[in-house]
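Heads up, the thing below is written out as structure tokens.
Yeah, one chain of the complex is gone here, protein chain that is, but the others are all in their spots.
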Amino acid sequence: MGARVDKRSIALTVNGQRVSREVETRLHLADFLRRELRLTGTHLGCEHGVCGACTVLVDGEAVRSCLMLAVQADGREVVTTEGLAAPDGSLSTLQQAFWEKHGLQCGFCTPGMLTTLTAFLREHPDPTEAQVRDAISGNLCRCTGYANIVAAALDAAKRLREKR
Amino acid sequence: MKPPPFTYHDPRSLADALRLAGTLENAKLLAGGQSLAPMLNFRYVLPDHLIDLNRIDELSGIRIEGRRITAGAMTRQRALEKHEALAALCPIVREALAEVGHFQTRNRGTLGGSLAHLDPAAELPGVMALYDAHVEVRNSSKTRYIHIGEWSRGYMTPNLEPDEIVTSVAWDAWEGSHGHAFVELARRRGDFAIVGVGALLSLDERKLIRKAAVALVGVAYGPVRLRAAEQALVGKPLDDKALDIAAAEARKIEAKSDLYASGDYRRRVAGVLVSRALKTAHGRARG
Amino acid sequence: MRVENSFHVPAGVDESWKIITDVPSLVSCMPGAELTEVAPDGAYRGIARVKIGPVQLQFNGEARLHDLDAKARTMKVRARASDAKGRGNVASEMAFALAPEGERTRVDVVTDLTLTGAVAQYGRGAGLIREVANQFTKDFAANLEAKVRQTAPVRREISLLRLLFRALKSLLRA
Partner (left out) sequence: MIDRPRSVGAAVKRLEDPAILRGGGRYVDDLSLPGMLEVAFVRSSEAHALIREIHVESASALAGVHSVLLLKDLGVDRRMVQANPHPLLKQDITQYPLARDEVCYVGETIALVIAEDRYVAEDAAALVQVDYEPLPAVIDVRDAAKPDAPRVHRESPDNLVGRIPWKFGDADAAFKAAKHVFRESYVQHRGGCHSMECRGVVASHDAFSDQLTLWSSTQSPYLIRRFLSQYLAREETKIRVVAPDVGGGFGPKAAHYPEELALALAAPKVGRPLKWIEDRREHFVATTQQRDQLWDVEVACEDAGKVLAIRGRALHDHGAYVPYGLLLALGSVVNFPGTYAIPAVDIAIDVVFTNAVPTTPIRGAGRPYANFILERTMDCVARNLGLDRAEVRRRNLIRKEQMPYSTGGKLPNGKPVMFDSGDYPGVLEMVLNNSGYGQKPSKPGRLVGVGLSCYNEDTGLAPFEGANVRVFPSGKVVVTSGAGAQGQGVRTILSQIVAEQLGVKPEEVAVELGDTAVFPMGMSTVGSRTTVTAGSSAHLAAVEVRDKAIRLAAEALECAAVDLELAEGAVRIKGVPDKRVPLGELARRLAGQVNVPSPAGFSPGLEATAYHAVERPVYANGANVAVVEIDPETGRVEVVDYYVAHDCGTLVNPTLVDGQIVGGVAHGISNVLFERMVYDRETGQPQTTNYGEYLLISAPEMPRMHLAHMETPSPWNPLGVKGAGEGGTIPCLAAVVSAIEDALGVKVNEYPLSPERILELANGAR
């Protein structure tokens, strides 16, 4: 029993790097990132698509990586929380705002918050507070009460607008 | 909570997918995966084969010919939400989609997947019910067009055989100007609706109701059209009396009970939300 | 979970009793159920397939007759089964009581059913499972009645088997 292991070769771009691996087809994308690529910034908080901690960007869109199979990312471009900072390691505007506004405590939900808000702010450069709250309504946080996350997002939006 | 073992198939054409669906035993179709993937991770669903429809280009896309809208089954919910021409013809689609999960799940979730999964609280089947949409399903030898009213066969059980695939959904936008509203009661943003109500309303030149459609989700296993109320409204102004009639019809439905809400509560809220949806739709119809 | 159900069988009480107490026939009456083995110790082993929405379960287990009282026309069927893929267990007891009513026989069935494991741990499905159980017993009753009505005496045993099988299945489904 169990000898039947369904595998596929996949090739994709992760944080700007081309990677290829042979993976079991049932491996979900989050585990591919964490286990195969050792990109452990993507966190698994519920593995049923509700908590949002595993959110990554696939072709620029925020998606739950626990609800996607690694094989489905074949040929795609994936960005994880590790890929948000500048190549020289300096924090992105959003990351910097999280730091300054105390937008994280235990940090477990943080990667999903960052990826979600990165995608959101691209589409909504000048969001209202209610829009920000709505945008992260699919990301659970047990520590912060969300207030400082919302403040950080609004602050980042402002700074990004000023940069343009 | 890791997915169980299965053999993965990712056909590139509908024909291939239909062949697989027609020949493989205990196979499951994978659309956007926002409901199926959790069920796999929880190991509630244990298929021997997974047929991934995501690489079949011919299954996605929105086609508009006059008032006729045809959306491929694999059209992402976000694509429906962002489609301007669709929003102009059927603004309720966008309004209802805002209540479907969260934007991250709508980036993957599909129209066909929502219909095939048929969660009792799902918003999209309710919207399709408002438009008397037809679901196109195929197997390798024939095509069926199923009226949305014939779609639910029980709890999370659509009118779909194991060898069939939902290929598209078609509906007609309402002619001329009309009002719309989609309102729901959920515990939190993005939660399963306890009750959701969609309403469409068009008025004649005397501002009397020419045509009405009201559909509820979350109360029964499938979407429920409130036909009696709709008929009762025709030719009337939307005054308190008309609202009372509609709400009373809503309170008559056979609503399910679960751990989160009793049937009585659902009926009561259905009455409230039907009234609210009609008022909003009416206000919009008046412009 | 307790589900109570009563129905009438278009046969006399003696004949009905014979049918009901024949477990192979009882079990085979249940939709989705299949009797696979009659063990020498009196256990009836079988399979019941149950579908709850997208979740398809296959319960493997055994049933036994208890408290058979030919005089009072009462008996119990106790069954225990587990999903082949570890998603749940079911334990049930169906208490049958037969009583003549004119030409017919009234059958009262009280089913006590416990579902445990992953499939039982889903609140949005809690109401559903009761409904499935209710529907099952309804179907069981209707089928039993129909079978008795339409089946010749020689075949009656088999049809009743099916009916009972359905009943068991209802138990399992709930």
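We call the chains A, B and C, going by the order they appear; numbering starts again at 1 in every chain.
Basically, a contact is a pair of C-beta atoms (placed from the backbone, for glycine too) under 8 Å apart; a residue touches a chain by one contact, two chains touch by 3 or more.
Since we're looking at a predicted model, the values are computed, not measured.
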{"item": "Omitted chain - touching chains that are shown", "value": "A, B, C"}
{"item": "Option touching the unshown chain, where A:G60, A:G75, A:G107 or A:P125 are the choices", "value": "A:G107"}
{"item": "Residue touching the undisplayed chain, where the options are A:R8, A:R21, A:H48 or A:K158", "value": "A:H48"}
{"item": "From A:L29, A:A62, A:V78 or A:I149, residue that would touch the chain that is not displayed", "value": "A:I149"}
{"item": "Option from C:I47, C:L65 or C:A91 whose C-beta touches the chain left out", "value": "C:A91"}
{"item": "Contacts of chain C with the absent chain, listed as residue ranges", "value": "1, 82, 85-89, 91, 114-118, 120-124, 126"}
{"item": "Contact set of chain B toward the excluded chain (per top definition)", "value": "1-5, 38, 42-43, 185, 187-192, 194, 259-262, 265, 268-269, 272-273"}
{"item": "Those residues of chain A which, in the complete complex, touch the missing chain", "value": "1-3, 24, 26-27, 34-35, 38-48, 50-51, 53, 80-82, 84-85, 89, 91, 95, 98-100, 102, 104-111, 114, 130, 132-134, 136-150"}
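Just so we're on the same page, only the chains that are shown with their structure count from here on.
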{"item": "Chain centre separation (chain A, chain B; CA means) in Å", "value": "29"}
{"item": "Chain A-chain C separation of Cα centroids, rounded to whole Å", "value": "51"}
{"item": "Separation of chain B from chain C, taking each centre as the mean of its C-alpha atoms, in whole Å", "value": "37"}
{"item": "Residues of chain B that touch chain A when the two form their complex", "value": "1-8, 10, 33-34, 37-38, 40-42, 50, 52, 54, 78, 101-105, 107-108, 188-190"}
{"item": "List of chain B residues in touch with chain C within their complex", "value": "36, 39, 42-46, 117, 154-157, 192, 256-260"}
{"item": "Residue ranges of chain C in contact with chain B within the complex", "value": "51-56, 85-87, 118-119, 123-128, 131"}
